[in-house]
Every structure is written in structure tokens, then in C-alpha cells.
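Have a look at the structure below before the remarks.
Omission of a single protein chain aside, the complex is shown with its protein chains in their original locations.
As written, the chain order gives the labels A, B and C, with residue 1 at the start of each chain.
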Amino acid sequence: MVRAAIVGATGIVGQQFLVALRKHPWIEVAVLAASERSAGRSYREAITDPSSGALRWFCEEAPVEEVMGMPVQNAAELNLAAVDVVFSAIESGPARTLEPRFAAERPVISTASAFRYEDDVPILIPGINSEHARLLEVQKRSRGWRGFITPIPNCTTTGLAISLKPIYDAFGLNSVIMTSMQAMSGAGRSPGVLGLDILDNVIPFIPGEEEKVQRETQKILGAFTGNSIDPARFEVSCTCTRVDVREGHTESVFASTGKACQIDDVIRVMRGYVGSSNEAGLPSTPEHMIVVHEDPFRPQPRLDRDAEDGMATTVGRIRKDSVLPNGIKYLLVSHNTKMGAARGAVLVAELLIRDGYIS
Amino acid sequence: MVRAAIVGATGIVGQQFLVALRKHPWIEVAVLAASERSAGRSYREAITDPSSGALRWFCEEAPVEEVMGMPVQNAAELNLAAVDVVFSAIESGPARTLEPRFAAERPVISTASAFRYEDDVPILIPGINSEHARLLEVQKRSRGWRGFITPIPNCTTTGLAISLKPIYDAFGLNSVIMTSMQAMSGAGRSPGVLGLDILDNVIPFIPGEEEKVQRETQKILGAFTGNSIDPARFEVSCTCTRVDVREGHTESVFASTGKACQIDDVIRVMRGYVGSSNEAGLPSTPEHMIVVHEDPFRPQPRLDRDAEDGMATTVGRIRKDSVLPNGIKYLLVSHNTKMGAARGAVLVAELLIRDGYIS
Amino acid sequence: MVRAAIVGATGIVGQQFLVALRKHPWIEVAVLAASERSAGRSYREAITDPSSGALRWFCEEAPVEEVMGMPVQNAAELNLAAVDVVFSAIESGPARTLEPRFAAERPVISTASAFRYEDDVPILIPGINSEHARLLEVQKRSRGWRGFITPIPNCTTTGLAISLKPIYDAFGLNSVIMTSMQAMSGAGRSPGVLGLDILDNVIPFIPGEEEKVQRETQKILGAFTGNSIDPARFEVSCTCTRVDVREGHTESVFASTGKACQIDDVIRVMRGYVGSSNEAGLPSTPEHMIVVHEDPFRPQPRLDRDAEDGMATTVGRIRKDSVLPNGIKYLLVSHNTKMGAARGAVLVAELLIRDGYIS
Partner (left out) sequence: MVRAAIVGATGIVGQQFLVALRKHPWIEVAVLAASERSAGRSYREAITDPSSGALRWFCEEAPVEEVMGMPVQNAAELNLAAVDVVFSAIESGPARTLEPRFAAERPVISTASAFRYEDDVPILIPGINSEHARLLEVQKRSRGWRGFITPIPNCTTTGLAISLKPIYDAFGLNSVIMTSMQAMSGAGRSPGVLGLDILDNVIPFIPGEEEKVQRETQKILGAFTGNSIDPARFEVSCTCTRVDVREGHTESVFASTGKACQIDDVIRVMRGYVGSSNEAGLPSTPEHMIVVHEDPFRPQPRLDRDAEDGMATTVGRIRKDSVLPNGIKYLLVSHNTKMGAARGAVLVAELLIRDGYIS
């Protein structure tokens, strides 16, 4: 079994890692770490509200009893001796300092954006750009680390990049326009989205989100050149909004393909998409990376976010667009805290274990 | 005073007309009409639920006591002798039959889509295309009617057309891509949107809506040629969705302007827009047809739908788009049941009264 | 296998029956029936919207493919030759006529209220009043039927009666005051609760609901006397409201017990409650009929409605009440469309199969 440390284990993403790794066939949770405040306590103590005694457990799934008695280490002084891989679920600020320390010794898979845009850092989605993992060798060499840092994408990028990949492969892409209607869970809990603000409302701005999606999509669909990633040459322009939905980002996509294509062909390449590098053998790979609906009332976040256990991207209303050259348009739903966060990071770990980057 | 008949007076749009006309300085409600079922009753009886005794009054505003004792006529046998203008708040199916009967005698202002796409029928938004009213003369001649039919746009078209008008005038338009997040009130109550379906959800499809918006926007911003309207030559491509919001449609717009423009210029022409034909003198014209926010968290439907009493279109996040030629992007909020429905129709009546089409 | 007919199969409760019976170990769906409109079509055709082609399938669970090709019979002319039990998911109006016809030949388990209050009709909750099944013999004799009608309770009664049963057994009950916060699914879809009405709101009235809960609770906890049921002698007074929740009724209960009791004892009898008649052997019986939380922030409908697959009643905040004699108070959450509807009815069928009433 690969032994994992969860850093930021007491937060919502950390807890999602605990759920994602429960009974995992290849990976076991060996170490829990959080801020100094939690250090030295058992996990149960660390997540117990001292005034009410209530458990601060944020997932819909039941608390993971197996880890409740485990001690929580101070992330700033983490001992990695008995750890094979670090899952980092911390904010980008502390990630900038802590993740390089971990990476000097061990592989780090991160949900933070801190290192996503550095030249020697891939943003992996297994099945979409598995071959970018080879950039990790470059990173290790250039930084002199025994490990590496590999962040997953922003949760809004994930579904967009997945849905575009078979189109890009089959027809090429000139440009993409996207408007998102994002779920509240993407904002976490500190402070997160207040009920007062989102009820009967749409929030038209998510700071930093649009730039991330635009840049990450180009990098993920870019080409590994041996030393770095050459970003894909299509433009991406987004407007990202928040709606009163718990989980599951909805995205309205307009794309200009490189060559003309029929809607039936788009449906066919999406439905037929099986990944780029034999990822079907990994424990968390969905049976279908993309589920295509022909019922025009789909996808809906509440009905489709859990497709293939939250690991599939669901697409619908694929049709011609009249504005863009070779224009098509569609909607997608992607589970932002499953494929788009902890479970997506676990899938990265599985790929890297299979291919020998983690051992 | 101009004497108005409200046809479809017992439904939600009919009731919005009653609210919109309460204490109106130029127009008085003279006749109420509805389906045969209500005919012969007082308005209060017609909207009283027989089993519970509760009033079936659907507006947030208090019931209009002044009309409660008025008799309700059968719309199919409406006597227009004491009526100067008909406000039609009926569905498109019956509108197709009934509105021509009314128009043979009197001006008809309609919220139904039945006649919107006919060559001799304008879709009026005062301040945006007031000069299209002249097409009504053509219509009267060609159909041999003493009156005419003039429908207002679909509620999703209204805010889009208003926000595009100053851009179109100043810079021209090549194309428009729009994704809407529409409020539930747009779907009415029969059957309307079920709470079960919309809670924690986004519905990605509103049948017929996208085609309406595309076609109506081109017609509204088109040129009156003397005999007909030459639609504006830019393409419009939409994806229309429903979100869990009561009132106020939010739209994410990407537009390609005819010539390059700076964002400051776009803001300036929107803020400075005062209408096309001296509409400021009409009782329902908002002080600002377009309100522009620079706070990136605006517009929000809950905070902005009631701007200028629901008659203004609120715009925010105006910025460059990297995909379209001379691309700009922004969001707007427009009140779909005020400017987008009954109050917008009343504003049309005011224009037509001022200009002598109704007397 | 017991062969079941689902009457009202195209509606939401009918579809919940199809889900509840999928892969059931004892019962198979043999016949589907609905109104004349659907008769003669395949189930798939009957639930396909003719204009859009969309499937009118209302459950969160995926459509039951196994029944899609089955023919739908006209409920009014239902052939029961190949049926052992009828699950009736129709409205109370038609139930009054149709259910006796079915019962003349076969056992009928109904979600309708039509016959709940008749003297020879039990309202069964297996594990709470299984012994009331013996009243079915009286009913068969008195009505001269080969079958019988046995309705399940109103969905709001179910959790209340279950939570009160161990208290009643251990300490007696003088009276019960309850305020419910009910989910929208309890109102179904025709017309159901409009999103426009429930968003940012509480609806303080559900016609007929309070009377049902008061009367049914007394009957369910009453004593079978050999010929009829002697209702329990405690008063029940309710206020039933609707909140913006999809599934799961929350109830705030204040109860006066017959003798004084400690809160620890109430918790103990609730936690220890295992049913009245060895129901643990039935396929659908939950492992715990009542789940008791000590975290004061539980139960919550979203977190607790699916406890034990929607078959448990979850209770929390059990504490002393200062108003009622021997007063206690608590909150409960009960899944109104699982234990409170189709799955509760299937549990009744299982009990009646085990005890020889259905064969």
C-alpha cells in the first residue's frame, strides 16, 4: 500500500480526501497534518467544536471512523519518513511555503493553485493529459527535489477541459466562450458563501476564477515538448458566476472548432472518449469520462453531478452555434468537489503510482 | 383618460397590469375580461378559490381593491364600445384568434408572442425603437383594421436589446453570444416551475426561448424602411437556463462590435443613453434606461432587479473579451415581470398615446 | 415471487413503487396500470412527453429499465388474474371507487387516504402496530371481499407515530403538540408546490394535513380489540407547514408522558426500539427504526432523511419541556417519500406476506 499524508486534514477538502481514500485499494491514510492549533490532538479532538462538542465534519458522507483516533501533526513540521505521497489540501498562501518543503522529499499532489502556472509544473487530469506527467522529471531535475508538486486544476476548469478534449483531438479548436453557474461548495467554508447573499440570487463574480480557467484550459490541452508544455493555441474567454446550488458546476460553452463538424460527430467523439493513455485500469477512472444526454432538459446539477460517482462530466444540448466559425454550443455539469477536487487528486495519484512516479 | 380593457385579467400577467395601471395618470382600467369560466362574476369572485375562500392573487403588491367589484366579461365576446386600448395578457394560442378580433376595432398591446414575427408587426421598446411604431400604420392599412396589434418582446429579449442599443449605435455589432440565468416568474404559474425541480438546481433548457431572443433582438434593433423592418445584420446565439431566483433575469453577454472600442467608451455610451425619441416625458420611463455598476459583484438579480422601479436594465463587469473580434463582455439584470412584461406594455401604451396612435 | 400490480404507475408515487420494488427478493412487478389515457401503451410511451420526447420520470434514482417495455393497463378495467397484491398509488378521489373493486379480489396496499378512517381498516406501520393486521380478517368478512384494503399513513404521521411508540409503551402519553416543516415532495407534482411560492418562504397551511395526523396517530397507537381498533387516548394537536426542502419532513414535538421519565430513559427506549413483532426479518426493515442523535444540530433533513436508506426516523434534541405535565420535547426527521410512502407500503406488503395475508 502507498502511504499518504493528508495536509490540511481538518478542512473541508481534507475531509473529502479522507472520504475519497476510505477503503482505497492502493493507498492508505498514514499521516494527518493541519495547522499548529490542531497539532498533538487526535483527529476527533481536532475537529470537535470545543463549546458545543459537535463534530466539525463537513461532508455529506458519514465521518471516517477509521481516522478518528489518529494523531494530527503540525503541517509546518511534518515528518515524512513514513509517507510515500502527500495530498495537500491547504490554501494557496501557505501552499507556496509548505509544498516545496514536502516536495524536496516526496511527491505532492495539491488542490491549491500556488504552483499551477509555473513552467515545470503540469496540471494533470488523467485521461486528458496523462502524458504531461513526464514534466515531473524535468521539475525534479531543475529544482533538485526528490519529490515534486503536481496540482490538479481549478474545479471549474476540470469539466471544461474534459469536454473539450475529444473535440480538440477530432476537429481542433479556435476559441471557447464559457459562462459558468457554479456551486457553493467551490467556495468552501472560510468564509464561503452566505445563505443571505445567495438565496434568490446570482453572484456575477468569483475573484480570480476566470483567469484560472482560461490559462489552465490552454495548459492542460497543450503539448508536452520534452521540457515544458506548449499551451494549446485557442483563446478561452469566461464569465464565472455563483448560483444557489450545493454541488456541481454547470457551464454553458460556445466553441469554434478548427474544421467543420456535424453535431452527430461531436456526440460520437464525446461518447467514445476513453482517455489518452489506458486510464481505464485505474481504480477511480469512471466507466465513461463523458456522459452525453439527448434529453434537452439535461444536464442538471442535481440530477447529473453524481454521474459515475461524481467522476464523469455530463454534457447535453449539443447543437450548432451561429456566431462562431464552425460554432457549436453545449452545457456541461461537473462535480466540483469529487472529480474537481479530492477524488480527482486521488485519480492523479493512481496514475502516478501506475506509471512509477510514486512508489 | 384613456380607457383600457385588460384581457386575461385573472392570470398573473393580467394582475401585473392591474398593479401597473393603479393610479396611472393617463390610463384607467375600464373593462376586465377573462375566460368564459369567470364571465359574469365580479373580479373578486373570479379570483376567489371556491374551496378555501382564499384570493388567487399572485403579485407581491397588495390586491388592487379598486377593481374587486368590477364585472369580468367573457374575452371571446368582449364589448369594446367603452374601450380605447386593449392590454392582452393571454397565452399565444388564444391570442392568435382573439387579438385580431380586438384589433379590428381597437389598438391591442400584447404580451403574447403570437404576432411578433409577422412582417407588419413591430416589437416595441420605447426608447429603443420608438420609430418602429410607424409600422402600425402599414399594418392597419394592409389588414383593414381600425386598430392594430403591437406585442412587447419576450422578457429575456428586453434587457439584451436595451443594453445592446447604445453599443450598436456607437460602434456597430457583428455578433452576440448570450447565456441567460432566468427567474422563475418568467414561467408563470400554469404549471410554472416546481420547487421540487429547481431547488439546488439549474434547468438548462427553456423551450422556444432561444429562438425568440435571437429573432426579436435583430428585429428590435433593425431599421424601419417605410414598409417593414429590416432586421439588424448581427448574429445572436443564446443558451437560456432557469435558476432558483424569483424575479430578475441575469444575462451573460459576449459581443463583437463593428469597430474597436475602449471599455470606458462602452460605459460612457451606456450611462449616457437617454432613449431614441424623447421618451423621458412618458410617465413610466425610468430616469436611466441603463444603470452601469463598476463594483464587480454587481449586477445581482436580488439587489438590482428593482432599479428605477423595475424599469432600468442594470449592467456590470463590462470588460474586454479575448475571443470575438473587438470583443466585449458584460452581465445584465433586467426585471422580467416589470419592464419585461406588464409595465413595459404600459410604457408602450404611453408612447402610443403621446404620438397619437391611441386616443 | 409475489406478483404485484402498480396502479397509478405513471405518477410520482407509482414510480417510487417501481424503484422500491427493483430487485426485491419477494415481490415482482407483474402489472402496470394507469388512467385510460395511458392504457395500451408501453410504459416508456406512457411516460414520454409527446412534444419534447423527454421522459416524465420524477425520481432521483434512474428510470427502471426493466419495466419500460411493459404494457400499461387501464386501471378502471384492471385484470387481476395474474396478480397477488395491488399497490395503489392513486389519488383519494378515484381510490374511493377503484380500490374496493380491486379489494373484492385481491389485497390492496394503498398510499391514498380514502379508507384510512373506516372502522374495519387498519393503518399499518410494521414494527409499530403489526398486530393491527388482524383487523383485515374482520374487514374481509364484513365486506365479503376476497382481498382487503390497507392504507399506509399520511407521510407526516409516519415519523411521529414511530417516534412516539417506544415512549407510549414505556411511559404512556397524555398529549402531543407538533409543528411540522414539511418537504415539497409531499405535495407531489399536480400541481405541487411552485418554486415561486416557496423560495425565501414558509407556507403555513397544508389543507387537511393536521386532521389526518391527529386522527391517524391515535389510531396507529391504538389497541386492536378483536373487532376494531380502540384509538389511543392521548390528544394530538398539530400545525403543519411547508418549507423549501425537497425531501424529508422535520417535526418539532412536545409530548406529555403518562408518568415522569428521565431524558436518558427516553433516549434509551428510543434507541432500543426494535419493533413489536419480530419485523427485523423483513427485507425492508431498517436496522434501527429510530436513530437518536446527541449532537444538538441534528436531525437535519438533508443529512438525515436517508438514514438507513430512508427507512429510519431520526430524532434529536430530546430534552425536558417546562409546559406540559411530564413534558419532553424533541425534533425528528422522517423520509416522506421512502418510509413515508412507497417503501413504507412495500414494508407493509412484506409483513403481510410473512404473516400469510398475501400469498
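Here is the rule we use: a contact is a pair of C-beta atoms (placed from the backbone, for glycine too) under 8 Å apart; a residue touches a chain by one contact, two chains touch by 3 or more.
In this text the structure is predicted, and so the values were computed from the model without any measurement.
Only one of C:S88, C:S110, C:T217 or C:T250 touches the absent chain when the whole complex is considered: C:T250. Between the chain not shown and the residues B:E36, B:E60 or B:E211, the one that touches is B:E60.
The hidden chain makes contact, of the residues C:P25, C:P50 or C:P204, with C:P204.
Although one chain is not displayed, its contacts with chain C can still be listed: residues 175-177, 179, 181, 199-205, 207, 214, 235-237, 239, 241, 243-246, 250, 252, 254, 256, 296-303, 316-317, 321-324, 327, 329, 331.
Taking the whole complex into account, chain B touches the unshown chain at residues 52-55, 60, 199-200, 295-297, 302-303. Take chain A: the residues that touch the chain left off the picture are 52, 184-185, 189, 191-200, 207, 244-246.
Just so it is clear, only the chains that are shown with their structure count from here on.
Spacing of chain A relative to chain B, judged by their CA centroids, is 42 angstrom.
Chain geometry summary: the mean Cα position of chain B and that of chain C are 46 Å apart. Per-chain Cα centroids separate chain A from chain C by 41 Å. Counting partner chains per residue, chain A has residues 199-200, 296-297, 302-303 touching two or more of them.
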